[in-house]
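With one protein chain removed, the remaining protein chains of the complex are shown where they sit.
After this line comes chain A, so read on.
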């Protein structure tokens, strides 16, 4: 006991002395005082620090490399090629280069994911829907394996959904107990070409929750009922080839079978039914016919892009279908997806003097089934314009504004052919507390409708995230984009644990 006290006392005295001397000037850290104290360090890679050249007069150089021991051997004499990034293989490279059989054992895969549970309720008068808007647990499993130049990724959601009526997995719509988000192989084929084939998430364009030239499928059901933001993008079954050159880079995406948006059909979200001319719900599902002939009902999308100075610029092309069922099959009560071809361009970059990032994007939607605008069952051609600006207002508070205009072409005289939409986003972070609050607001003065999307999240530890949010939809009319959804206003809570 006495020995213990003596030990503690002497330690305290030593600490006090150390603190005093540290007050005058800091003690040299390990590695600068020429003494080795490296034992027990977590990396375990060092044999103790070595004084560098110029500190102790000796020629420097350690086991780690030849740099200080004289000139580097030229290429071909064992010095390794400076260009070949895998030259001088080190311990950490071997993992990626193991030549195990294709797809290998489970242990060769990097596994991870999360469990996400959330529940939500409708908070305004509802139309033919249950009061519970969301009650589900989603387990994401992501498995990734890489070889030199090849990476395979599988990401799947196992879903237990108490609100859904369908539990049989439908991989196309994502409904049911299994939602396969990704299953693809990426191949860095050459210096100038990459290929990614299989189920994948695809995104391009400059808008924030607003899309002009990104005609890859969206999941609006998830978006409006309070699933994670990352659920907004639905997967495509496609091949993407990317080509790189000094002149420009080119992405070409081929989708052999049309992938529609996960659009609103009455299931989960009440909507304006064009045949009934009123807002309906679960009992009156939208009757949709989707083009689904493999290699016939296909989609092409392309983007040429390059960085010009500090500005990202791009040209876009798409050939396929309207992504939501905006056409009506003649003499029926069925909606469908008419043919669509689009052309567009965008630019994004810093704003001089003012600071922040601005973006502009335009698109021309050529409605191939009704180019003259004479067929009332098919949407007319459109011109779309987006202008956006985002900046930090004060530290940890950023804001953005977007103006989005859609103009229908060939509309009859006197009909209001424009839709203006404004969005405002405010995001406040408290980094120390791991808390973040976001308000994303949409408002259309022409349609007199809007959507408020507040979210707040807190990560009490690295593994846990708690989230609370609401989806408040409103509108003067029943048949506008947000107005038709006004009976779905809801609030939700969620919890997620990562592994």
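Just so it is clear, a contact is a pair of C-beta atoms (placed from the backbone, for glycine too) under 8 Å apart; a residue touches a chain by one contact, two chains touch by 3 or more; residues count from 1.
By definition in this document, contacts and distances are computed from a predicted model.
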Handout entry: The complex's invisible chain, by UniProt name, from "Sugar transporter", "DNA-binding transcriptional regulator YhcF (GntR family)", "Outer membrane lipoprotein-sorting protein" or "Heme exporter protein C"
Key = "Outer membrane lipoprotein-sorting protein"
Problem - Option touching the unshown chain, where A:117, A:137, A:151 or A:290 are the choices - result: A:151
Exercise for the section: From the listed residues A:122, A:199, A:233 or A:323, report the one that touches the chain absent from this view. Expected result: A:233
Completion exercise
Out of A:108, A:130 or A:390, the sole contact with the unshown chain comes from A:390
Exercise for the section: Quickly run down the residues of chain A that touch the omitted chain. Expected result: 25-26, 28-32, 38, 41-43, 45-46, 49-55, 60-62, 64-65, 67-68, 81-87, 90-93, 95-97, 112-114, 144, 146, 148-149, 151, 181, 186, 188, 194, 196, 200-203, 229-230, 232-233, 242, 244, 249, 305, 307, 310, 312, 348-350, 355-357, 390-392, 394-396, 398, 400, 429, 431-432, 434, 436, 457, 459, 461-463, 465, 496, 498-499
